[in-house]
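Omission of a single protein chain aside, the complex is shown with its protein chains in their original locations.
Chains: A and B, in written order; residue numbering restarts at 1 for each.
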Amino acid sequence: MSEKEFDYYLKGEKGEYEVVIGLEVHAQVLSDAKLFSSSATKFGSEPNSQVSLVDAAMPGMLPVINKFCVEQAVKTGLGLNAKINTFSKFDRKNYFYADLPQGYQISQFKHPIVGEGKVILDMPYGTKEVGIERLHLEQDAGKSIHDQDPKNSFVDLNRSGIALMEIVSKPDLRSPGEVGEYIKKLRSIMRYLNTCDGNMEQGSLRADVNVSVRKKGSKEFGTRCEIKNVNSIKFMQQAIDYEARRQIELIEEGNEVDQETRLFDTKKQETRSMRSKEDAHDYRYFPDPDLLPLRLEDSYIEDLKKGLPELPDHKKQRLISEFKLSNYEASVIISDQAVSTYYEEVAKNSDYKLASTWLMGELFATLNKEGKDITESPVSAVNLAKMINLIKDGTISGKIAKTVFEEMIKNDVDPSKIVEDKGLKQTSDPKEIENIVDKVLETNQDKVEQYKSGKDKLFGFFVGQVMKEMKGKGNPQMINDILKNKLK
Amino acid sequence: MTEIYQLTLYDLIEKIKSKEISCEEATKSYVDRAKKSQKLNCFIEETFDQALDKAKNQSGKIDTSKKLFGAPFAVKDLFCTKGIQTTASSKMLEGFKPEYESTVTSKLWDEGANLLGKLNCDEYAMGSSNETSYFGNVINPYRNDKDLVPGGSSGGSASAVAAHLTSATVGTDTGGSIRQPASFTGTVGLKPTYGRCSRWGIVAFASSLDQAGPMTKDVRDASLLMEVISGHDNKDSTSAQIKQEVFSQKLTKDIKGLKIGIPKEYKIDGMSKEIIDLWDKGIEIVKSSGCEIKEISLPHTKYALPAYYIIAPAEASSNLARYDGVRYGFRAEGKDLIEMYENTRSLGFGDEVKRRILIGTYVLSSGYYDAYYLKAQKVRRLIKNDFDQAFKSVDTILTPTTPSAAFAIGENVDDPISMYLNDVLTVPVNLAGLPAISIPAGYDQNNLPLGLQLIGKSFDEQTVLNNAYAIEQSINFKPNFKDWWM
Partner (left out) sequence: MTITKDTVKKISKLSRIASNEKFEENMIKDLNAILKFVDQLNEVKIENIEPLASTVEQELIKRDDEVKKMNEKKDILINSPEENDDFYVVPKVIE
């Protein structure tokens, strides 16, 4: 297989530049209650309706940790092939903001719950390993709404205190393309684990993007800028591209890049310096005196490890070896856990290859058209497998199968019933086919002459005529064979 | 004749339960006296009418299973009380009515006590004289030629107990805030082991040090109140998972065989002869009770106060960040959010609070964390190690509570360090998380009360109480102030 080469280098006046990117992904933990309070975490509820006295930081209120959130973080760590720390601590990160009621965020600074790990990306130029620096648990902030009143901002604390996993990558990413694949991979792992729903539109997955540039071939890192809180892959990619070019321009003009926090303006498609963060760099972290260190038993970690579902990388390898899928097919199928489950059910009960062809062809097209995901598929895995088996045993042709499939979309029933009701069964009786072939050749004597004198293309014409006579139900393979024989 | 308000908490409840006194009479006795004692400025919020109504309701429905049935009870204004203004003596929280009740105070009401009002204290419990309160200083019922401070931060609580404006009270102690005012007012104050009482619903000052505790007329009252307010609370992650105890039932003055340590480092430079004599008197009493006296060394004592003045402000600077004018309390105008914050916090906090927030911010800020905060935490470890070492050979430690008696209002306000030195003998206990009690031991030459402190092992409040009870019985301290303010 010929692999493409990595080619994301940006051209400046004075040479080519490499872009260095590290991500701090904020993933909301899937849990019923918040990290340190018993309030609900439901998205889209009435403003301030999921806010307890603890979340609103009323005087004298204290945090108590949700054990399931700890479990979710450990599972995610295991999914990232990372070291789980049996000793971790909660620190306070101190800063003032309207949607941060305590005036500090409870986070983990010196001793995160998860240490180093790695994620493997499939790029067109081969696999790429991205290092994970750490994963830690922290509280999400509330939301400020700025566009409803000219003088005031409104604060909704429903999100305040929901558990977040901050997943910090090493500065290993080198292009917007890699960033896209990295986010998709993280999301896929967390969805397999059911630790984060990865819903970027609802903000349950978002990232701070650290970008710097350096001359191609250089080993030194440039000064980085942090683009805060970007909530779609597309915006991350646009922000990186803009920011990298901005930095190159600065460098080429002989200016310095300031290490600063920037904001991506999605309308103007540009990054700009964030005023509100100007003096907020001294977070005065210290151990939260309201909490004690979090200690995990080795047996607890082992038990969680044993209970982990099969993860995408492993599943992909298995699909390739067990079902003989191509790398491409396997990648597409495993990217969504529900798709892979559907595929396996069809494949195990019918034919590996046809299952993949029908899934990625007709079914994906249908889902796409109807705006549904696989869990809402109008055709069940059981019935699709039955239909593939009808193709395999010669009951219907691939062409007829498309008609049957159309019917199944409307009505998800046993395909053999459709074949029966509509009389779509294939004719595989050699006598009957021979009779019709003879009849067709008889009425087309001139064409037979032309064919025999070398006009090979006419073969298709004969097949078509036979099929037409048989109302499309003739076994194509047999028609082929008999025709070839007669035309010798 | 003994007035109702002069009774101890224990005796008052006995008389209510035996129907000698009605709940109404009890409450009325305190309310009448409190109304005539406005000059002492003990109360920030008075709930006299509610208390009288509740007492009326209680009369005739005596529940002998309740440990504090019918007791009129004012509490330090650091405890959040549902629907009742809770200010921490700060302008920042003026008018703030919590929609919740602190764990400690709910235990009081569950046992039948009756809220009389909220007691003045230093702003956010930061002070040793009650002079930092936004609601004015509290006056000590003891006086010489001048009005004296009651100590702090639980100054309103101490004065109120001493002057019989409440049957007993709960205070909080971060560096001596129960014991030092108890010592200044001739009352009993117990700081329990850290984790013994829930911190839930108490306005936080320094979370790793804050602990609520009883302030009472005598040791038996302290033991009764202690068993009511202690116990595990799953809403406080630092609350000890330890079984409930019945301290009052196990209270005994038989302390024969107890080994009592006398730390030589507590005889600090400039300590008056009167205090040293009183200390010696305490030593003689326990000796005659059959205790063994051992001289011990707590070598890092001197460094407790400096470590405390790093750790406590650091935690406070973060704990007080929530007072930002957004969700409750005072808000000043500002053209944008940052200006609103800055004006609110500048006008809402008093000078001492601002001083501590700034010093706390400084010691945590980048470049200074290791030199100050981390170092202080290491010293804290050494101080705890000193006590651990000492408690291998003794059961309790006996010391004076304060280096001096109550001082005049205004005397120390311009010099933060001399004010801080008030806590030099009480602060080490908080850093080590240990239980300690202050009991009145006698008077100085100006007829001002002085206290002795007994420090115990972790969660061994019982031995501390027994030891204190024995000394108390022997000293037989009697309040000797006149009701000069009436």
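Criterion: a contact is a pair of C-beta atoms (placed from the backbone, for glycine too) under 8 Å apart; a residue touches a chain by one contact, two chains touch by 3 or more.
All figures in this text were calculated on a predicted structure; none of them were measured in a lab.
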Problem - Sole residue of B:Y124, B:Y142, B:Y309 or B:Y443 that reaches the chain not shown, by the stated touch rule - result: B:Y309
Handout entry: Candidates B:A71, B:A204, B:V379 or B:V394 - the one touching the absent chain
Key = B:V379
Exercise for the section: Please give every residue of chain B in contact with the chain that is not shown. Expected result: 96-100, 194-195, 208, 234, 237-241, 300, 302-303, 305-307, 309-310, 317, 321, 324-331, 334-343, 345-347, 349, 351, 354-355, 357-359, 361-362, 365, 368, 371-372, 374-382, 384, 415-417, 420, 432-433, 458
Problem - Touch residues of chain A, complete complex, unshown partner - result: 31-33, 37-40, 46-49, 51-56, 58, 64-70, 96, 98, 144-146, 149-157, 263, 274-276, 279, 282, 284, 287, 289, 291-295
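Heads up, the rule we're going with is that only the chains that are shown with their structure count from here on.
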Completion exercise
Distance between the CA centroids of chain A and chain B (whole Å) is 58
Practice task
Provide the residue numbers of chain B that touch chain A in the complex, in ascending order.
Solution key: 80, 86, 88, 93, 96, 98-100, 102, 199-204, 206-208, 234-238, 314-315, 317-318, 320-322, 324, 326-328, 337-338, 341, 361, 364-366, 369, 373
Fill in the blank from the handout: Touching chain B in the complex, chain A uses residues 53, 56-65, 92, 94, 96, 98, 101-104, 153, 155, 276, 281-282, 284-286, 289-292
